[in-house]
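Moving on to chain A:
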Amino acid sequence: MSDLLITGARLADGTTGDLGVREGVFVDPADLGGDAERLDAEGLLALPGLVDLHTHLREPGREDAETVATGTRAAARGGYTAVFAMANTDPVTDTAESAAYVAHLGRRDGDCEVVPVGAVSRGLAGEELAELGLMAEHAGVTVFSDDGRCVHDPLLMRRALTYLKPYDAVLAQHAQDPRLAGPGACCHESQIQGVLGLPGWPSVAESAIIARDVMLAEYCGARYHACHVSTAESVDVLRWAKKRGVQVTAEVTPHHLLLQTEEVAGYDTTYKVNPPLRTREHVDAVREALADGTIDAVATDHAPHAQQDKDHPFDVALPGMIGLEQSLAVVMEVMVNSGRMDWPTLVKRMSATPAEIGRLRHQGRPIAVGEPANLVLVDPDARAVVDAAASASKARNNPYGGRELPDPVVATVWAGRRTYQR
Partner candidate 1 sequence: MRHLLSTADLSSAEATAILDVAEEMHDVQSRPVKKLPTLRGKTIVNMFFEDSTRTRTSFEIAGKWMSADTINVSAKGSSVSKGESMRDTMLTLDAMGVDCFVIRHPSSGAPRQAAGWVTASVINAGDGQHEHPTQALLDAFTLRRHFRETADGEFAGKRLVIVGDLLHSRVVRSNVLLQRTLDAQVTLVAPPTLLPTDVETWGVRVTQDFDAALADADAVMMLRVQRERMSGGFFPTAREYAENYGLTAERLHRLRPTTAILHPGPMNRGVEISSEAADATASRVLDQVSAGVAVRMSVLYHLLGGGEGNR
Partner candidate 2 sequence: MTQFHGGARTVWDASAISRALTRMAHQIIEANAGAEGLTLLGIPTRGAPLAHRFARLIGEAEGVEVPVGELDVTMYRDDLRRQPVRPVGRTRVPRDSVDDRVVVLVDDVLNSGRTIAAALEAIKDLGRPQAVRLAVLVDRGHRELPIQADHVGKDLPTSRAERVDVHLSEVDGEDGVLIATGEEG
């Protein structure tokens, strides 16, 4: 790998200068050889490579929907240098061997780092613990989640939290009470839902689980992370728990920051997602919570699906939407361009903090000599209409298609390697 000289980039703190990259590490540009490749970053912002705590890569099992290769290419185009690959593949990532296999696929095919997430329960069945210790010890798994399903049994949740504590691992919960929001639940319980006649997914089905979980986490002294927080009540619970000193973190998705329940009024299954798109008061609450740090991180919940799995009636179609490529654009639009958040805070929410939650020591680091060379070059002013068909992902369930958004990512560098350049 040849040296790389990035010229004229502005850092999040406002300073401008050249950056040198050699063997995956930032170096003083003066130390580069004369044959270094040059990357002109005049007028661009250099941010640390983004880290996604919540990605579905579908491999192994549903390679027709997404693969590690296509999913990480989408990640690179979105400015990401690391993604946590959720465990709900086929087979489920519930052993050290299956976790190691996912990491291997990442090393072989990835355009960014692929970090396997381990299942909490065997086969995501919510009954017995998966081999949490072996996954942590032998495959370096630091995040455990049954995502897609809620760890509903309070006793299983307690045991998992207690068991994970010595590993300093975090349990990432998909908070959805399966009785309050059953398998058919597909639309935020609201006025629109009442008119559409779709099975309701009430906000309390999320907040009630998070409330229970933060008390268990406190009781067990373990680390707990709330996935895709979507409701105002959940935010209140998190705020309360953090004040009490509970070791709790939380993420919000780009789509829950931008989109509202109205999107499903035409029964377009592209907008079917779990948890569902919420109404304005909830969207406002998660925006505010992300700004003030009650919600620690943005995570995409990138959920690619094959078209045939979306071409069903709304309550039958698979839930989920992709998000890696437009995640930064959405956060810029909703949080930065609106004045809710500054660039250094965005870097925390999308890079430093998610890396910290996932205990990824070489990601989310500042752009400085001696640090790993993970960065994304951002044009803060470019805008474009999103073309869903132009995605690097295999999937086309892109909720932003046809929308005008920022078009920020000019280039991505992961461990010194250019993984994307416009």
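Criterion: a contact is a pair of C-beta atoms (placed from the backbone, for glycine too) under 8 Å apart; a residue touches a chain by one contact, two chains touch by 3 or more; residues count from 1.
Candidates were picked such that all candidates are chains of the complex that A comes from, given by their letters.
Computed from a predicted structure; not experimentally measured.
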item	value
Touching candidate - 1 or 2 - for chain A as found in this complex	1
Contact footprint of candidate 1 on chain A as seen in their complex	189-191, 193-200, 266-267, 269, 308-309, 311-316
